[in-house]
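Of the protein chains in this complex, all but one are displayed in their positions.
Each chain carries a letter (A, B and C) given by its place in the written order, and its residues are counted from 1.
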Amino acid sequence: MLERYALSPMKELWTLEAQYERWLSVELAALEALEELGEVPPGTVQAVRAKARIDVEKFLAAEREVGHDLLAFLWVLEEEVGPEGRWLHFGLTSSDVKDTALALLVRDALDIVLEKARALGEVLVQRAKEHKRTVMLGRTHGQWAELTTLGLKFLLWYDELRRVEERLRRAREAISVGKLSGAVGTYAHFPPEAEARALEKLGLKPCPIASQVVSRDRYAEVLFALASAASLVEKIALEVRHLSRTEVGEVAEGRPEGSSAMPHKRNPILSERLCGLARLVRAALGPALENNALWHERDMSHSSVERVLLPQTSLVVDYMLSRAAKLLRELWVFPKRMRENVERALDMHFSEGLLLALVRAGMARKEAHGLVAELSRRAEVEGRSLREVAGADPQIRALGLDLSAIFREERALARVEEIYRRVLGE
Amino acid sequence: MLERYALSPMKELWTLEAQYERWLSVELAALEALEELGEVPPGTVQAVRAKARIDVEKFLAAEREVGHDLLAFLWVLEEEVGPEGRWLHFGLTSSDVKDTALALLVRDALDIVLEKARALGEVLVQRAKEHKRTVMLGRTHGQWAELTTLGLKFLLWYDELRRVEERLRRAREAISVGKLSGAVGTYAHFPPEAEARALEKLGLKPCPIASQVVSRDRYAEVLFALASAASLVEKIALEVRHLSRTEVGEVAEGRPEGSSAMPHKRNPILSERLCGLARLVRAALGPALENNALWHERDMSHSSVERVLLPQTSLVVDYMLSRAAKLLRELWVFPKRMRENVERALDMHFSEGLLLALVRAGMARKEAHGLVAELSRRAEVEGRSLREVAGADPQIRALGLDLSAIFREERALARVEEIYRRVLGE
Amino acid sequence: MLERYALSPMKELWTLEAQYERWLSVELAALEALEELGEVPPGTVQAVRAKARIDVEKFLAAEREVGHDLLAFLWVLEEEVGPEGRWLHFGLTSSDVKDTALALLVRDALDIVLEKARALGEVLVQRAKEHKRTVMLGRTHGQWAELTTLGLKFLLWYDELRRVEERLRRAREAISVGKLSGAVGTYAHFPPEAEARALEKLGLKPCPIASQVVSRDRYAEVLFALASAASLVEKIALEVRHLSRTEVGEVAEGRPEGSSAMPHKRNPILSERLCGLARLVRAALGPALENNALWHERDMSHSSVERVLLPQTSLVVDYMLSRAAKLLRELWVFPKRMRENVERALDMHFSEGLLLALVRAGMARKEAHGLVAELSRRAEVEGRSLREVAGADPQIRALGLDLSAIFREERALARVEEIYRRVLGE
Partner (left out) sequence: MLERYALSPMKELWTLEAQYERWLSVELAALEALEELGEVPPGTVQAVRAKARIDVEKFLAAEREVGHDLLAFLWVLEEEVGPEGRWLHFGLTSSDVKDTALALLVRDALDIVLEKARALGEVLVQRAKEHKRTVMLGRTHGQWAELTTLGLKFLLWYDELRRVEERLRRAREAISVGKLSGAVGTYAHFPPEAEARALEKLGLKPCPIASQVVSRDRYAEVLFALASAASLVEKIALEVRHLSRTEVGEVAEGRPEGSSAMPHKRNPILSERLCGLARLVRAALGPALENNALWHERDMSHSSVERVLLPQTSLVVDYMLSRAAKLLRELWVFPKRMRENVERALDMHFSEGLLLALVRAGMARKEAHGLVAELSRRAEVEGRSLREVAGADPQIRALGLDLSAIFREERALARVEEIYRRVLGE
């Protein structure tokens, strides 16, 4: 089911092979630390490393027999390695190895996601610059509002992306911890000094304190950061879908898909797919938080949830960021259509300017609001521009307003440069 | 429905009165900034401030007529203030005022929550120190595992609380932003300089860029931080429930509730209630993320969701943190029962030590594992301690192991001080 | 927070007064049953009924003292009633009363919701009939597809509404159960015969078996039925929002709301609000299902969740159905604009007909598909109708197709009557 959304190298990360490799890395790092501290005989690590082999099929076969994945892994390794193999896992509990290895996987997954986020950022900045002055109607409540530019949309997403990246980096930090403190986290059989050494080799920090497992609030933070990335992609994709509606026609997916029945169709199916995937990603947060409150020093209910949701969410968010970048990179933009739509707005996007000019001229705001609303209705009904209708209105004429200053596009967009500087710092 | 979980001052924060006060603060700050920049006549602010009054009933009556809450608010104020009132809201759109005011409310709510978190932290540290050496069975999978101390549980929660507090502080920072940039965020009628001044008066920062509204990813971050606090309280409450089961009997709620039918009962209903409330809180995350992807420059679908979930979640999390502190402060602890339970464990909490001693003595790990499992079964069936059974085993005797070193509580808990130092930094 | 969405009589249902009334009804029904069976002295019910009074403040004051809401309720009643009051609650546990009373509340809430659903159905049928032949463009993927009629949209919603009503009726049946079987559901002190009599008086059925409480899967079914109603309203509201976009302009909310900044705006804010509320409602399903797996014969974690979510969801769904009916009743429809949009489609909504005619004429489907796609592109680029472009195409001419039969609106909509008959059965 997920194959469609699985990209390399994220795909390779969530395989049994990759998992066993990290289990072995953790076991070896722990053993090395013990050897350095004189807790196991010199030469043990070298002997073990020389003979330990990752053989997925063998591990799985052993697991079917033993009924415990990590025990099976150990028995196979011990048999392969010979006598020195008995030192493997010395003083450790399964979760020491599994949780520490899982941190390695999730950290790597976040690195891949961060790289995709960076690439999306590049596209956003590039297209924001390109369309800084591509004027179009802003829309609120699905109704034409005031003028904006296409570039500002890209820029807004870029600004949000930076918050997403910050969340991803924090989540990466939160999850870059291991624990080698034994069955209930008391270091009863594995000393903190060895933990510190072993984790350093793996690029992780020790949890200041742990139960049998690393606290699952850290995983919830990871999933929230990923969901926040998915939410941004949804926002982008939703905008593309809206702007590429036939009636709007201001953008189109670079490679819209056809229809089996109606040969004339060009459907923004990538954007639609991205919106759907966001639903999937945010649904992971409930289970992620349910996973946090375990029984006493640990129960195992979190495990099946994570086995499914960590790969799934990583894969999907990786796909979403990657495809969002592609979507925007290849997006067709139709400035001519944007201009046509602006023309169809009959100057009503300047209604607030007119209202404020009336207030400046001394009219009560409520009265001014009523007058401009009335003029707008008239303009709409008669199909004339608001400027024209306002220019003909006796009350407005009596006030001698400078309509050319009010109905001026340059003025409406005079601050665009400044916004760009604020966001891009240039 | 929520009255039960509404504590002061959080309760007062989520009233219409408090909302209108903040709307007025924003309008006044904006006006003041305009006046400072010479955009409105000198003296306007003073005139407006002197006459503007918060009158909830009047605003509501006007809203029933006008059908738009902020317009109604403005018309009432304009009428009260007289001519200068027309400058109110000059260059602003409703969301400028509402979103900026909402940021003030949420920031204040987070300050209250942070204060409750701090207070919970104090209790946790105090009880952690008190029970540093209160020995008890650790339990994994609901099964007796190795020894731990009650203090370590408090300490673990304290460690997680610090991450929760960090998330709350970040969320506070993320939400402490305003926007006074108009209908589509282009500053068409309100200059960035005025925004900067106005927001500074309110203690907020400007969004680098905004649409009609502040991006809702910031609110999602707030709700996640709150859910993460609720999740910790759930974890604490779940442990209290488990430890106060009749069969375990190691703690009890300070004021357990009785039963209408069974006079002998003492039910941990506060802890149960806290577990239930955590479900409520985490359910807010789906809607919070759905709220982020709005149409174009904004649609209003997020508004009804926030109107319910922001107060509800703030109130509930405030209540949860507050009650969790009380729960732990008043928690009855029964060290005697903990010791009895340890005695009933027949030394099996030392089984790993025995296993490792066998490995050290040269036995293959798999073989050692099998032997200790076998001895444990025998101990259980015969109701004798594992030490006794092991001491009588020919294989073990042959190896001449020092059983007194293996079956020693002090050794199991030798690292407790060190863990405390790591967490408390003392 | 919820006042805005609270309509009578649903609002009155979720008050403390209404709750206590139902508690008393259950206590009295139980007592009456016991008296009928000779388990309590004759005349007890009459004596109790004569003196028992609902006094919310008094109950709350007692609860603050006793710390248990139902015990407080009993002690107050017992004091009021005098000696016969000791028979109140005889053989019952708190949950017997609370769960049975809650069933009464939820059943009444569902009756209100069902009535609102019925009223929405009336509007749907009426508007469906009115617009059976109001021709408009169908749209898939936001792209113009083939022709449809506005009436078919109403009819589709009506069809879904019938499923929603069926779910609500089933949920009503699922929840119309009580239990008066004591602390662990064994009828240790209250006989099944008395339960049967008491529940019959209340219009409920006995659970075939219960623990201390009625199983919470029944409540989850209620919340799903309500969420399914909310989902239909969301679907309706979303369509209104899309069709009332400025660019589409085919419908408008009867009373669209204005903007504080832009006097020309007419925003479909009711529809937007309804979409937001649907998010709120569906978020109740997670907690509802979490509530089902309680500890042993019962823990109390479900209680706080239900205290919030049952009233909230009932109120909101009641509001949504009620407002959806109003929205559609008052909806402005612009058939002229629909026709204009059809004209703008350049006959491309007939592309499939052309494709099939080519297949009928012997062309391979793939080839035909390519040809029609090509002709559509040409029509679009040249701004000519597909019919015109097709008519000029040598390949098509060579096949001698009857284009007037293909490009015919009547044919596209020839089955509308039949669909109506299928749904309305007329």
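In this text, contacts are C-beta pairs under 8 Å (C-beta built on N, C-alpha and C of every residue); 3 or more make two chains touch, one makes a residue touch a chain.
Note that the structure is a prediction, hence the values are computed from the model and not measured.
**Q** May I ask you to name the displayed chains that the omitted chain touches in the full complex?
**A** A, B, C
**Q** Using the touch definition up top, pick the residue from C:60, C:289 or C:342 that touches the left-out chain.
**A** Touches the omitted chain: C:289.
**Q** Decide which residue listed in A:43, A:82 or A:276 touches the omitted chain of the complex.
**A** A:276
**Q** Check the options A:259, A:322 or A:376 and report the residue that touches the missing chain.
**A** Among A:259, A:322 or A:376, only A:259 touches the chain that is not shown.
**Q** In the full complex, which of C:36, C:239 or C:388 touches the chain missing from this view?
**A** For the chain that is not drawn, the touching residue is C:239.
**Q** Could I get the residues of chain C that touch the absent chain, sorted low to high?
**A** Residue positions of chain C that touch the missing chain: 71, 74-75, 78, 83, 85-91, 93, 138-142, 145-148, 152, 155-156, 159-160, 163-164, 167, 170, 174, 182-189, 191-192, 207-212, 215, 217-218, 220-221, 224, 227-228, 231-232, 234-235, 238-239, 242, 275, 278, 282-283, 285-286, 289-290, 292-300, 352-353, 356, 359, 362-366, 368-369, 411-416, 418-419, 422-423.
**Q** Can you list where chain A touches the absent chain?
**A** Here the touching residues of chain A are 1-2, 4-5, 14, 67-68, 70-71, 74, 89, 92-94, 182-183, 189, 241, 255, 257-262, 267, 269, 272-273, 275-277, 279-280, 282-284, 286-287, 290-291, 295, 299-305, 307-309, 311-312.
**Q** Suppose we count only contacts with the excluded chain; which residues of chain B make the list?
**A** On the side of chain B, residues 139-146, 241-242, 244-248, 258-259, 261-269, 272, 286, 290, 341, 345, 348-349, 351-352, 355, 369-370, 372-373, 376, 379-380, 386 touch the unshown chain.
Basically, only the chains that are shown with their structure count from here on.
**Q** Same or different: at the chain A/chain C interface, is the fraction of residue numbers used by both copies above or below half?
**A** Copies use mostly the same positions to touch.
**Q** Spell out, as numbers or ranges, the residues of chain C touching 2 or more other chains.
**A** If we look for residues of chain C contacting two or more partner chains, we find 241, 258-259, 261-262, 267, 269, 272, 286, 290.
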